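Every protein chain except one is present and positioned as in the full complex.
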Amino acid sequence: MDDFVSIDNLTPLKEIIAKHKGAPGCAMPILQEAQEVYGYLPIELQKTIAEELGVSLSEIFGIVTFYTQFTLVRKGKYRVGICLGTACYVRGAQNIVDRFCRELNVEVGGTTPDMKFTVDATRCLGACGLAPVMMINEDVYGALTPDMAPDIIAKY
Amino acid sequence: MSNINIKINGQEVSVPAGISILEAAKSINVHIPTLCYLKDVNVIGACRMCLCEVTGQRALVAACVFPCSEGMEIFTNSPKVREARKVTLELILSNHNRECTTCERSGVCELQQTAEDLNVRDIRFPAMQEEKYVIDDVSPSVVRDPSKCILCNRCVSVCKDVQGLGALGATQRGFSKEIAPAFGLPLADSNCINCGQCIINCPVGALKEKDDTEKVWAAIADPNKHVVVHAAPSVRAGLGEAFGLERGSLVSGKLAAALRRLGFDKVFDTNFAADLTIMEEGTELIGRVTEGGKLPMITSCSPGWIKYCEMYYPDLLAHLSSCKSPQEMMGAVLKTHYAESNGIDINDIFVVSVMPCTAKKYEVQRPEMKVKGVQETDVSITVRELARMINEAGIDFNTLPDENFDEYYGDYTGAGTIFGATGGVMEAAARTAVEVITGKEAENIDYEAVRGVEGVKSAAIKAGDLTLNVMVAHGGSNIRTVMDKLRAGELNDYHFIELMACPGGCVNGGGQPIVNAQEKMTHDIRVERAKALYHEDADVLKFRKSHENPSVQKLYKEYLGEPNSHKAHEILHTKYEQKPQIDYKK
Partner (left out) sequence: MKKTFEELQQIGKNKLDRIGLRIGLEAKTESQKQIMVCGGTGCHSSSSHILIDNLKKELKAKGLENKVDVIQTGCFGLCQKGPIVIIYPEGTFYAHVMPDDFKDIVEQHVMGGKIVDRLVLDEIKDNPNDGLNQLEFYKKQNRNALYNCGLVDPEEIDEYLALDGYKALHKVLTEMSQDDVCNEILNSGLRGRGGAGFPTGRKWMFAKAAQADKKYVLCNADEGDPGAFMDRSVLEGDPHVIIEAMAIAAYAIGADEGYVYVRAEYPIAVKRLVLAIQQAEDYGLLGDNIMGTGFNFKLNVRLGAGAFVCGEETALLNSVEGKRGEPRPRPPFPANAGAFGKPTVLNNVETYANIPKIIREGAEWFAKIGTEDTSGTKVFAVGGKIVNTGLVEVPMGITLREIIFEIGGGIPNNKKFKAAQTGGPSGGCIPEQNLDTPIDFGSLASVGSMMGSGGLIVLDEDNCMVDVARFFMDFIVDESCGKCSPCRIGTKRMLEILEKICDGKGEEGDIEKLEELASAIKSASLCALGQTAANPVLSTIRYFRDEYEAHIKEQRCPAGVCKNLMQYKIDKEKCTGCSLCARKCPVDAIVGEVRSPFEIDQKECIKCGQCELVCKFDAISRA
């Protein structure tokens, strides 16, 4: 998960752009794939995308900041996403969020100084049957109680 | 298209099929408030001020985007409509920095006017906490104050679609949405060309020019400074509007009188420098055509266009005429010849220009724009700033007598005055070039083909055996069209191209008085203001060709020698370099 390409190396980005360029509405897939490769979308990447697509940087930036999936800053190695969908919320998910933030000493959306964990409150993960749920990268944890936080964190 | 019958507030009316409710209502003088609407440019139905009730529609509809159809019944003034508009407006106001008394747009603010029109006296839903915004005043031209922005998107559409730039864009979403350059960079470090089109299309005071009036007042008050002012061609076509005169009023005489009463030591006219520009640029063109230089040659009067070229077409910079703009030629001549012949120290002379332009503020401080090591123009102010100074000085502009500009550097021809409209530089150049090439007086000097607001115009101009193929474009996206063709090698047959950053040229420059969007629905200010200039050219002025300007002739005789002489090159010409589009490493 942590093997992101350095933004000094624009070759993969140019390949991604070349793959999609010309297809209608290609900005989104390019940004999505770029973020997958680089982990985030700093100005260097967005500028390259804008130039290659012949649009203004503000247009690309406008897209990036519209969608919550995109990030301008590097996130932690493990992304803790705690579902705050309705089903989870009414089953006390806010307490889970509070607890993880306290355990890791970060605000919601923040990353620990060692770049290990980022804690986010997410939209419905669609696993309402297991509410409250959370994901750490691809791992899903269900039927949470706040007390489970330290043990879960300890696994990583 | 065929007509259809609709009913507005019970009144039957026949309108062309498919026009918007807003347009239909306008045609029978029913006023519907708007904020985000900007004819042909920003038609997005976002601000919701123009809500109307249409029989059969579940929700209220936005008049600016809703097309009329046969038999439609529209209510623009029902209780439901009034309440929805009022709440919406109160919400907009709840999130707007309401320092109206100190806002420069007070009195010409569309939001303020709408609040007055809708009789809003109280904001029922105030913000619980004040939002924090940062004002961007880094640019020498444009100040962006997000605390006043109502997110109408007009600047974004103008910048992107009309100017082809997209320096400003929508960022974030929802309540956090902000209109700003990418990554929150200052406009100065973005791809902004300083044209100010965003300012004159902003309904409120969220975008405004950097106010330099205090610098001018200070210079006037300084007994050691000899303060000289000159006003650009299009200023005389726009300034009157700031004092309630009809659009397109020609106010050259009152302009000179007002400047004099403000306390300037000398009141000159940029038109003189426009004539000088024609001498230099025309000669340069003839030289390139006859001796084989880079063609087509492109005009260099518009500082917004120059920056555009430096950022987007650096490979084509050699096409630019080496002439400085009239503003800078004027500054250079005033700080050399005028200063020397009147025994004024170059450091004691203070040159103020009045421009229809915010990019001129950027131009004055460019490192290229120096003569003998000093800045050619000290301060450039817009028409709006001049109007404010006139008001501040207590001058009743409308009752001023018509006066003349001071002689020599205030003398000008019709060719100089039409510089203010798109196609004007081309026409002025043609008048001179044809006569210089043929050595004969031309029969017709009205080049209609290059006049008017068509985005890209071209013409073939006969000069004896020679045919000059010329092209004129105005507004950034038209510039792009032309420059992309040039880059693609499609314009190799052309000799001369006039490019102006602002749509319509300087008469619609970013420094001109602001005309609200509703007025622009029924009036093309580009056309109306240009009319004033063509009127002065055809009906008022004695000379209509730059080379006939006796004072310009005198300047060559006394000081410069020939056009394009070594001396002329030294003070009136320059060259340009590539600039980054986004300068984020600053």
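A and B are the chain letters, set down in written order, and residue numbers restart from 1 in every chain.
The criterion applied here is as follows: a residue touches a chain if its C-beta (ideal position, glycine included) is under 8 Å from a C-beta of that chain, and two chains touch if they have at least 3 such contacts.
Quantities reported herein were computed from a predicted structural model and do not represent experimental measurements.
All shown chains touched by the missing chain in the whole complex, by label: A, B. Although one chain is not drawn, the whole complex shows that of B:Arg48, B:Arg384 or B:Arg451 it is B:Arg48 that touches it.
Of the options B:Ile19, B:Val87 or B:Cys100, the residue whose C-beta touches the omitted chain is B:Val87. Mapped onto chain B, the interface with the missing chain covers residues 44-48, 51, 59-60, 62, 65-67, 80, 83-85, 87-88, 91-92, 94-95, 124-125, 127-128, 150-151, 170, 172-177. Seen across the whole complex, the unshown chain contacts chain A at 24-29, 31-32, 62-63, 66-70, 84-87, 89-92, 95, 98-99, 102, 122-131, 133, 138-142, 145-147.
One rule holds in what follows: only the chains that are shown with their structure count from here on.
Annotation: 44 Å between the Cα-based centres of chain A and chain B.
Contact residues of chain A toward chain B in the complex are 43, 46-47, 55-62, 65-66, 72.
Put simply, chain B touches chain A in their complex at residues 160, 165-173, 180-183, 190-191, 581-582, 584.
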